[in-house]
Each structure stands twice: as structure tokens, then as C-alpha cells.
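One structure is given here, and the rest of the page talks about it.
The complex appears here minus one protein chain, its other protein chains still in place.
Labels for the chains are A, B and C, by order of writing; each one numbers its residues from 1.
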Amino acid sequence: MNTTMMHLSSYQYLTDFAYIIAIAFFILSLKWLSSPATARRGVFVGEVGAAIAVVTTFFNPELVQFKWILIALLIGVIIGIPLGLVQMTAVPQRTAMSHAFGALAAAVIGISEYYMRIPHITKFEMVEISLEVIIGSLSFTGSLIAAGKLQEWLPQRPMVYKGQNYVSFTVLGLAVASMFVLIFNPTTAWFFPAMVIISLIFGIMLVTPIGGADMPTVIALLNSYVGLTAALLGFVLNQKVLVVAGALDGSSGFILAVIMCKAMNRSFTNVLFGAFGQLQVSAKGEEEEKIVHTASPEEAAAILGAANTVLVVPGYGMAVAQAQHKVKELYDTLTKKGVDVKFGIHPVAGRMPGHMNVLLAEADVPYDKLIEMDDANGEMAQTDVALIIGANDVVNPSAKTDQGSPIYGMPIIEVNNARTVMVIKRSLNPGFAGIDNPLFYLDNNLMLFGDAKSFVGNIVRELSGAAVGA
Amino acid sequence: MNTTMMHLSSYQYLTDFAYIIAIAFFILSLKWLSSPATARRGVFVGEVGAAIAVVTTFFNPELVQFKWILIALLIGVIIGIPLGLVQMTAVPQRTAMSHAFGALAAAVIGISEYYMRIPHITKFEMVEISLEVIIGSLSFTGSLIAAGKLQEWLPQRPMVYKGQNYVSFTVLGLAVASMFVLIFNPTTAWFFPAMVIISLIFGIMLVTPIGGADMPTVIALLNSYVGLTAALLGFVLNQKVLVVAGALDGSSGFILAVIMCKAMNRSFTNVLFGAFGQLQVSAKGEEEEKIVHTASPEEAAAILGAANTVLVVPGYGMAVAQAQHKVKELYDTLTKKGVDVKFGIHPVAGRMPGHMNVLLAEADVPYDKLIEMDDANGEMAQTDVALIIGANDVVNPSAKTDQGSPIYGMPIIEVNNARTVMVIKRSLNPGFAGIDNPLFYLDNNLMLFGDAKSFVGNIVRELSGAAVGA
Amino acid sequence: MPEGFISNLYVFVLAGFLGFEVIRRVSPLLHTPLMALTNALDAIVVVAAIIIAGRKGTALSEILGAIAVAAAFSNMVGGFLITDRMLRMFKLSGRKKQ
Partner (left out) sequence: MPEGFISNLYVFVLAGFLGFEVIRRVSPLLHTPLMALTNALDAIVVVAAIIIAGRKGTALSEILGAIAVAAAFSNMVGGFLITDRMLRMFKLSGRKKQ
């Protein structure tokens, strides 16, 4: 008995130090992610930190059986590797799935702790465990629904009915009420599973009404919930490594959500309860005949070939069409001709933060050619051609000019200030925000109607053909 | 007894929360110091945090007598207010004094803890207390010596003798040896006072040999030691508020020391053990006749009045001469004439980080006119006149060109690239680094010999007189 | 209040501030890898899961523990893997070097 105690306490110091080292490595990992030059070193140091923590845990003298652990780890590897190898276009739903897994892990540990501790559980512990389990459970189902919407297994459109918010909050109220019952009578046993189930249902009700296009913000918010759950679990288990990792993860999700909301000029409440994209009161009353100029791939190629500076503004359409590799070919062809090509990346272009950067990096576009919105706007006056590829809202000038527009005040890439503007998309249909884009009717704008991938491919063929012909 | 226990434990929660709030406020305080626009809010929130912590402490049920506390607080106010009202030129020595006070407070608490705890003291506690007391004591005397040198009560020059570093480290070794004796026999009582006294002596020996001009770096390093002492005291007393405040203070001092060393292109070791400024092997061998152009206040005023853009580069001489108010008059006069005047601030101009900024701010020069070295160098080609006021090393072009120079590699403000350069100083004597400045012999350079304050005053009079006359 | 609550609160407050400072500096270029990486780091809950799954306990706690181990570890493996894959794709143009 006494040797076990000794064993335990010296092991305890070992873990404590190992976990502190892991935490220091995690922080360095995030610090080094600040720039692409050091980011891979960041991942490496994060892996080392995680490995140190996991390996040390295996020597815990409390562990009496390893069979299930090893099987579970094996399952983790079997699920994790495919999740690490998904296509870049599937990254949003993959992220949602990993939030679901993270929330699941934290929630079931909380549940297990409850059953281990009753009936000797203090009120304070009961509060901690209940909060942890409620947030973990709702994040689990919420993330599953988000993943389903992004994978298009579930309808993308916001699904709402009248009085929905009241119903949802009543359900949440029930979960909180169960918590209070449990605090004063922790052993009224069926209240605990009830609380879990109600929370699971609430997660579904929270995310289902939100439109598929708002999922990125929802995912970032769920990310911060998952982090919060891990931190709460750290409080429950008195494990500081979880508190730190959870707080880091939580602040990351929160910051990303804030960045997205700011870039869309919307509030959290509006994202969560606004059912955006549903009731688009488009101001179509004053439908005048507007003139749209169009151009063919040959004409577009001629204009691009004659330019000195080209700014490409990619958007969600490029992702849908998987056009990034063709865009890279266009970049190569123009660069070879001596045209200076840059990419203006709007913070919410596409459907997740950094979406365009990852796709273009996948296609081998050098990242020093990807410039942020403000820099792009600064160079706009010197830009000969702005080529918009499948973007819409992020270049909509009514965000600057039309006070009545739902996106009024959202910062945009002001391509209308370039000498010539060309827009590749399939139609005049609106984008995510569901509103008309006056850019399309400007005199210096040419519409290039067609699928992004094939249209860009045609331009490249024209440019190369011309080069060969010449 | 039981009520006291209750009392104690509920008080404990109160303090814990109060201290956590104080810490959060301290962090905000430092965050808001990042820009002048929010900095005063930062001080306010820091004061609120400190007040919360101090007031809460007064309700500690362990406190049995208040008389000494109140008297001591009163003494603190009586000493603190004058220390808060010193002249801006006395800020370096004031800072050194406050490090001495901080180190003293932490060291005596450590000493008192030792005597409270013996003979029931574990090895681990003994290590913590000894380290805390050693670092605190040496920082105390070290800071006093630094203050004495800066106030010129002690000789500024580096005082060295052969084998000095060996002697110093033997003394430090003695302190560490006493610590080891105490770890194994904590009650061999006279070893503890011996350790304290040896540490006090070591602090004197550490700082005395360092030249007065290197004091700023030493002060920043002592700052980080004082922070470390406070953090160690937090470990001894298991008081996390001290751990956090100490770590913040310590990292601040450390970062400032690193910035200074980088800007001087020197290493810590060189500052601490190099006795810089002592043996200047000036390469005076190739003493050729060099031509120096000079100018009178009238001529200088005419050149300045005719310029479109003027960059003023202030240095230590401006501080010595207390010329900042005259410099402000010059700024006003020239600005009224439509001349664009900016101030190029080198990171180690003067004798402490931010020295020039504080002096010029004191004289009401708007801080958006104070630009950093890199920006100043970027604008140099468009600068008509660079006016150097009591600076020398920070504009010495041999840092760029002369590989043999002791300051080679140190970044400088490249005033030699301005159209005309004018240097106000009393002679051709070298500055802090003790080396000659080839700038003075350039063809586009004019020396304005004289005291900074009176010379600038004369220029102002000329300019205003001319204005009145015109 | 349970053991360690106050020190956990200190740690939470400090880590929250720190996360805020560090993550605010992450280049927008890398926001997608950031989400993947924080996911992988958060999967450190696996260390708690291992103990729940492996220590003496009820059948329920062993099963729940094993579920948690599998879920968290799949995040850890998958998260690091995809982050590194994404970052490998970011390249500078030939001319410039950092």
C-alpha cells in the first residue's frame, strides 16, 4: 500500500512536469502558426507536446487494464487517418465532424465521472459536471447537424417555424432545470440522463434552423463551445492541461467567429437566430432595364494578355467549380507573359475562414501572391484588370453605397475601382446574401458567363494558343 | 475555533476572487499600454486592480494588529509621492531606486518567512526561500549602486581590476554554498544571515564595475530579477497573484534589456562583464587632416527656414542640456512657417528606452510627430535637412561601413542620406561608445558647436526675428 | 469548493488571455489550418479518457472511457495530419525567399 502511494506520488510529479512541458509546446505551436514560414515547425512541436503527454499518461499506476485503451486508440487511428486525408473541398464538414468528436469525448467523460462520484458529490462538483455535460452534449449534436448540412445530407436552407426560438429556449430551460434538481438531489438518478438527452435535443434545435451558408460561423462558435467543454472538464478532473488546451481552443473559435461576423457586418444573435438567407426582401420593385456587357473567352484572354497588373478575386464559386488548378494555370501563363498577377482574398470569401488561401495553396499558387483585402484595395487604382472568379457578395459595391442593403457596411474588395472588371459566374443570380449586385451593370464590367473551371480553362487555352500561334 | 475556521475559509474565497480580478486588471493594464491612446486607461485599471487587492487583504482574519501596517503605509505614501513627482530627467535613477525598494520588500519577506518556519522547513521550501532571498538581496544592492551611478553620487566610469570576474563569482559561489548547507541543515542558523550578507555584497560587486552609460541595460536586467524575486516569493507563500505580477514584471525587464542589446548590437555578457567604454582602442593611427564645416545660428536658421522637410534627431545631449523646451519652440516656429518637422527617435537614443519620447512629450511635442528609426530611414531621401541635437553614436555611419568599429552592425538613423545634415554639439568629442564619428567630416554636414539649449534658442530667435523683421 | 478550483481559475484566465493574444496574430492566410490545429490540441482530453478507460471502475465507465479515447484520439491523429498537409501546400513564389 505504502509503495503504491510512493509510486503514485512520484508518478504524479512526472505527469505534472510532462503536462506543463506539453502546454508550453502547445503555446509555441500556436505562436509559430502566426506565419507560414514557421507554421510547420508549430505543428511539429504540437505533436511532440501531445506525444509527451499521452506517453506519460500510460505510466499512470492507476491504470489496471490496457486492452480497451489500445483497441480504442486503434479505432481512433482508423477513423483519424481518413479524416486527416479528406479533400480540401471537404474541410468544412471535416471540421464540423471533429468538433462532434471532441464534444463527444468530453461529454462522455463527464457522464462517467458523475456515475463514479455519486452519491458523494458536492453541490459545486454537480454544477461543474452538469455545465460540462450540457455544453458538451449540445455541441455534439449541433456539430453533427452542421456537418450534415455542409455535406448536403441535410437540407442547407434555414428551417424555421413560428415561435421556434421560444420552443428552443424552453428546451434549454428544461436542461437547466434538471441541473438545479441535481444540484440539490444529485442522486435523483433519472434526472441526469434526462438532462443529457434534453441537451442533445437542444443542440439539434439550435443548429437546424440556421442556413447552410451560415454554418462557418456556427462551426467557429461550436469550436469555442468544445474548447469551453474541455476547460470545464479540466475543472471537474482538476487537470490543468485540459483547462489550458480548452481555453486556447475556445478563444480560437471565438476569435474566428468574431472575425467572420465583423467581416459580414452581422452580430452573433443575427447569425444564430436571424435565419439569414431565408426571407430575402430583394428590392426588385424598381426593375429597370439594365445593360449587361458580356465577353467571350477569346476577348477575356486578349484583355488579360494586354494588362500589366491583374488582381484575381476568387470566391465561393471557385471552390464549387474546383477551379483552383485551372486558376493556377492562368496565373502561370500570365506571369510567363510578364503580367503581374495577385490574388485579393476577402476574409469571408468562400465558406470558411481562410478557404481561398487553402485552395490556392493546394494548387501551388505561391502564398506571397495572396494579399489581404486592405492591401488589395490600396493597389486597386493601379490595377488594370480585376478578374472575379465565382465571387459575388465580397465585391458587391452596394455594401458601400446602398444604406438599405442587408450587407450595408460590410467591408468589400472594391474591384469597381479597377480599370476593367471581369466577372466569371454562371448567371446573374445572387450569392450567399441573396441580393443583387450592381457591379454587374457597370460600364467597366464584363460578365463572363459559364462554369468557373471550364471558363478559366478556355481563357488559358486562348492565351497559350495565341502564344504558340505567335 | 470553528467560527474562525469558517471565517477564514469564506474570507479565503473572497481574496482568491479579488486577486484573480486584480490580475485580470493588471493584464488589461499592460495591454492598454500598447498605444498612447489607451495608455492612461491602462494606468487607471491597474490602479483599480491594485486597490481591490490591497483593500481585500485588510479583511484577512489572520491580521491581529494594524498599527504598524498603517504607519508603514503612511511611510510608503510619504516616500512614494516624491518618487512619483521627480523631474523627467531624473527618471533613470528613480527607476533604479524603485527596483531597490521592490527587491528589498521581497527579500525581507523571504527572510521573515525563514525565521517563521524553522525548524519545520522542508528541503524544497529551503531551496525556494534561499533562491528568493539571494536574488532579492543582490538586486537590492545592485539597484542601489545603479541609482548612485546614475545620480552621479558614485563614479560613472567602469571600475575594474584584474581577475575581478573570478572574485565576483567566488562570492556568488559562497552564497550558493551557504544555500546548500541550509538545505540539508536548515537550522545551522548563522548560515542564513551569512547567505544574505554575501548576496548583498555580490550585488555591489556585480554592478560597480559596469560603466554608468551601460546602466540602462543593467536596470532593465535588474527589473527582470526583481520580477523573478516576486514570482519566487509567490511560490514560497503559495500566492498566485505574486507569481503572475512577478512574471509580468520579469518578462518586461527582460524584453527591454533584449531590445537595448539588439539596438546596440551587443550581448548580455558583453554588457555585464565587458566594462564597455573603458579601454577604447580608438583607431587614431591614420590621423589625417580632416575638414570640418561649421555654421553659425544665423546660417542654420536660414537653412532650416528654407527647407520643406526637416528631421530632428535628438540624443543624450538634448537630455543633458535640458533643451527639449527650446526644441519645441523650434518645432513651433518652423511648423508655423510651413516646414514639415518630424523627430526620428532611435531606440537607444539617450540613456534609457523611450527617453527621448518622454522628454519631447514633456515639452508638448505631439507624439504623432515622433517616428521610429525604420520610418525615419524610409523618408530620409525626401528629407531636406537632418538636424541632430546632441546625438552622436545613433547617427554614426561607421556602424554601417567600418567593419572594425566597435559599433559595427548597430542599426543607426542614416542622416548622412539627407540633403543637408547639421549637428549641434559642443565639440568633436565622442559619445557613449567613445568612438570618432565620420559624419562630422562629410561634405553635406555642418557642425553647430555649442550647448544644445542655447544654440537651439539662438536659432529660434533668428527665425522669429527674421519673421518679425520680414 | 473542490480542490484546485481557484488555481484552475487562475490558469483559465491566463490561458484565455494568452489564447486571445496569440491567435489574434495568426495570419488570415492560415485560418483554416488554425481551426484544424486547435482541434488537434484540444484532443489532449485523450489523457483524461485513457485514465477513465483504464482505471478500476464500472463497466459503464470503461465503455464511456473507451469511446472517449477513440473519439479524442481520432481528432488528434486526424487534426495534426490535415494541418500538416495543408501547411505543406503553402509555398513562396520562386523569386522571393524568407
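Some notes on this structure:
Just so we're on the same page, a contact is a pair of C-beta atoms (placed from the backbone, for glycine too) under 8 Å apart; a residue touches a chain by one contact, two chains touch by 3 or more.
Everything quoted here is computed from the prediction, not taken from an experiment.
For the chain that does not appear, the touching partners among the shown chains are A, B, C. The missing chain, though absent from the display, is touched by one residue of B:Asn357, B:Asn392 or B:Asn458; that residue is B:Asn357. Of the listed positions B:Thr95, B:Ser137, B:Ser199 or B:Thr217, the one in contact with the omitted chain in the full complex is B:Thr95. Touching the missing chain, out of B:Ile345, B:Val385, B:Ile407 or B:Leu463, is residue B:Ile345. Of the residues in chain B, those that touch the hidden partner chain are 19, 22, 26-27, 29-31, 33-37, 39-40, 42-43, 46-47, 49-50, 53-54, 57-58, 60, 62-66, 68-69, 71-73, 75-86, 88, 91, 94-95, 98-99, 101-102, 104-106, 108-109, 111-113, 115-116, 122, 124-125, 128, 219-220, 223, 226-227, 230-231, 233-235, 237-253, 255-256, 259, 345, 347, 352-355, 357-358, 361-362, 364, 366-370, 372. Residue positions on chain C in contact with the hidden chain: 4, 7-8, 10-11, 14-15, 17-18, 21-22, in rising order. Listed by residue number, the positions of chain A touching the unshown chain are 13, 16, 20, 23-24, 27, 240, 244.
Rule of thumb we're sticking to: only the chains that are shown with their structure count from here on.
Set side by side, B-C and A-C show the greater C-beta contact count at A-C.
Computed from the mean C-alpha positions, the centre of chain B lies at a distance of 40 Å from the centre of chain C. Separation between the centroids of chain A and chain C, computed from CA atoms only, is 16 Å.
Residues of chain A found to touch two or more other chains are absent. Those residues of chain C in touch with two or more other chains are numbered 1, 7.
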